[in-house]
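Omission of a single protein chain aside, the complex is shown with its protein chains in their original locations.
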Amino acid sequence: MSLSRQRKVLPGFRLTLGFTLFYLGLIVLVPVAATFAKLGGLTWAEFSRAVASPVTLAAYRLSFGASFFAALVNAVFGLLVAWVLVRYQFWGKRLMDALVDLPFALPTAVAGITLASLYSENGWIGRWLAPFGIKVSYTSLGVFVALTFIGLPFVVRTVQPVLEDFDLEIEEAAASLGANRFKTFFRVILPMIFPALLTGFALAFARALGEYGSVVFISSNIPFRTQIVPVLIMNKLEQFDYAGATALAVVMLAVSFLLLLAINWLQWWSTRHREQA
Amino acid sequence: MTASTIPVAVRRSATTEPALVRWVLIAVALLFMALFLVIPLVAVFAQAFSKGIGYYFHTLAAPNTLSAIKNTSIAAGISVPLNCIFGVAAAWAIAKFDFFGKNILTTLIDIPFCVSPVIAGFVFVLVFGRQGWFGPWLLEHGIRVIFAMPGIVLATMFVTFPFVARELIPLMQSQGRSVEEAARTLGARGWQMFWRVTLPNIKWGLLYGVILCNARALGEFGAVSVVSGHIEGANTMTLEVQALFENYDQTGAFALASVLTFLALMTIVLKEWVERKGTAGFSKRTTL
Partner (left out) sequence: MSVEVRNISKKFERDTSALDDVSLKIESGELVALLGPSGSGKTTLLRIIGGLEFPDNPGAQVLFHGSDVTGLPAHKREAGFAFQHYALFRHLTVFENIAFGLRVRPFWKRPREAQIRERVGILLKLIQLEGLAKRFPSQLSGGQRQRVALARALALEPKVLLLDEPFGALDAKVRKELRLWLRTLHEELHVTTLFVTHDQEEALEVAGRVAILREGKIEQIGTPEEIYDHPATPFVYDFLGNVNLFKGRVRDGAVQIGDSKFAAPEMSGDNGFLATAFVRPHDVSVTREPAGPPAFAASILRFHVIGPLAELELKRTDSNETFTAQLSKERFHELNPHPGERVFVELHNVKVFPEDYSI
C-alpha cells in the first residue's frame, strides 16, 4: 500500500515526517555525508598512510585495549553493583542507586580534570599508589581508569531491569533440585542475564572507544605511548591534516556503526529463547 | 521426638545468600562506588574551595567565566528546545504511522549517539570550515561558523540530537494509537488532539528526555572543543574549565567545575523525581 493511497486516520504525518527528515538531514546526515565525500577525495595512499601508520596503530592498540579492559571491569563490578542494589537492603541504597548515574550526568571535562588530579603523584589516591611505584596519571593506566569511570553506569543500568524482573520461582526451582546459592547463580541466574550483561559491556566498550574529555587530561597524550584515537584525530585537526583526520574518522564511524549493529543484534538474540508464553 | 528449634542460620528463604556473603558483596560494591564516584565528587568541591571562598567567587565572577556561562546557556538554550520539537515530531511520525524505512529512520536518529564527540565536531568543520563545503561561500559573506558561536551551537545540537526522540519513540509506541483515534472520532482537530490527548500522556517521558538533553548540552566538551577556536571569552563552560586547568589555575578550574558538578547533581535529582512520577510506560534506566 503506497503512502498516498493509505488513508491515515491521524493527522500530521506529512508535516512531522517532513520536518523530521529535514532536520535529520540538516543536522546529522549532511555533515556525516561531508565526511564520506571528503573520504572520496583521498587517494588510497593518503588513506592508508593515515589509517595504518605506526602512530595510528599504536593509538588503536591503546584505544581498543584500554576500552576493552575498562568495559570488562565494568561488567564484573557493574553486575555486582546491580545485584546489590536489586537484591539487598542497606542504608544508603537509594543514594548509591542515584550516584550510579553520575558519570552520565557529569561533563567529561570535569571528570577529566578530577581524575587527573586525584591520581597524580600527590593526588588523594595517587599518593597511596606512589610508594608502590604505581603511576596512574600520565600513563596508559590512567587512560584505563578514566574509561572505567565513564563506562560504569552502562552495565549497571542494563542489568538492573533484568534482575528486577527475574522470576524468583526459577531460583526456587533450582533450590528444590538441589542447587545451593552458588550453583544457582552460576548455572541459572548468570546464563539468563548474560545477554543483558553482554549488551552493557558492548555499550560501555563503544562509549569508551570514542571518549575524549575524560581521557585527554589524565593521559600525557604522547604518541606511541599514551595517545588514544580521538586525541590523535584532534591532533590532526590542529595541524590542519584534514585528510588524515577524515580517514581516521571514517574508520571510527565504521567501527561505531558495526558496534551499533552488534548491540541491536544482541538485544534481538537475548529475547529469542527467553520469552515467556 | 523433641520439638526442634529452627537454626537461625537457616531462617531465610531459598532465594537469598547467607548473611556473611551478602555483607561482603555490599561492602565490595560500596568500596568500588566510593573509589570511583564518591571520592572524585568530593574532590571537585574540595579542590574548588582549597583557596578559600573569596577565590572561588573571584573565579566565578571573572569576565571569561561569565561569558563562558553565557555561551553555554545560549548553546543549550537553542539546542534543547529545537531537539525537543524534533523529538516530538519524529516520535509522532514513527510511533503513530507505518511506513517504509521506519526502522532505518530510527537507526539514523541514533547516529549522534554512537559517534565520538571529536568526530561530531569534526564533521561540522568539514561542512563549514575554511576548506569545507560552504567554506568559501561563508568566507565571502563574512560569516564565521567554525571557531565561533554558531559552530558551537551546531555541534551541541548534533550531540544532543537523539535524546528526546529516544525517550519518546518507545513510549509513544507502547501507548499505541487508540486514544488519539478516539479523540478524532469525537471531532478533535489535529492540534486539539495533540494538546489535550497526546501531550498529557507523554509529559513525563518528554520531561525526562529534556532533562537528559539539557545535561548533555551543558556538559559537552569534545565536540565543542573541535569547533571552537579556544579563544578567550568565546569558550563554553567546559572549554573554560580546560583553559583554566591548562593555565595552571587548578583551583579556578575546579571552581567552575563545581558549578557544572552541581548542575549534574541537580540533573540526577530531577531524573529520579521524574522517574518516580511517570512510572508507566517510559523507559527508565536509559543510558545517556
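Going in written order, the chains are labelled A and B, and every chain counts its residues from 1.
Methods note: a residue touches a chain if its C-beta (ideal position, glycine included) is under 8 Å from a C-beta of that chain, and two chains touch if they have at least 3 such contacts.
All values derive from a computational prediction rather than experimental measurement.
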Problem set entry | Chains still shown that are in contact with the chain withheld from the display | A, B
Problem set entry | Omitted-chain contact residue, chosen from A:L10, A:V51 or A:A175 | A:A175
Problem set entry | Residues of chain B in contact with the chain not shown | 1, 3-7, 10-14
Exercise. What residues on chain A make contact with the chain left out of this view?
Worked result: 167, 169-170, 172-180, 183, 187-188, 191-192, 273-277
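By our rule, only the chains that are shown with their structure count from here on.
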Seminar exercise, completed: dist(centroid_CA(chain A), centroid_CA(chain B)) in Å evaluates to 15
Exercise. Which of the residues in chain A come into contact with chain B in the complex?
Worked result: 3, 8-13, 15-17, 19-21, 23-24, 27-32, 34-35, 37-38, 77, 80-81, 83-85, 87-88, 90, 92, 96, 98-115, 117-118, 124-125, 148-149, 152-154, 157-158, 160-161, 168, 171-172, 175-176, 181, 203, 206, 209-213, 217, 229-230, 233-234, 237, 242, 245-246, 249, 252-253, 256-257, 259-260, 264
Problem set entry | Complex contacts: residues of chain B adjacent to chain A | 14-18, 21-22, 25-26, 28-30, 32-33, 35-41, 43-44, 47, 82, 86, 89-90, 92-93, 96-97, 99-100, 105, 107-112, 114-119, 122-127, 129, 131-133, 154, 157-158, 161, 177, 180-181, 184, 190, 193-194, 215, 218-222, 225-226, 237-239, 241-242, 245, 250, 253-254, 257, 260-261, 264-265, 267-269, 271-272, 284-288
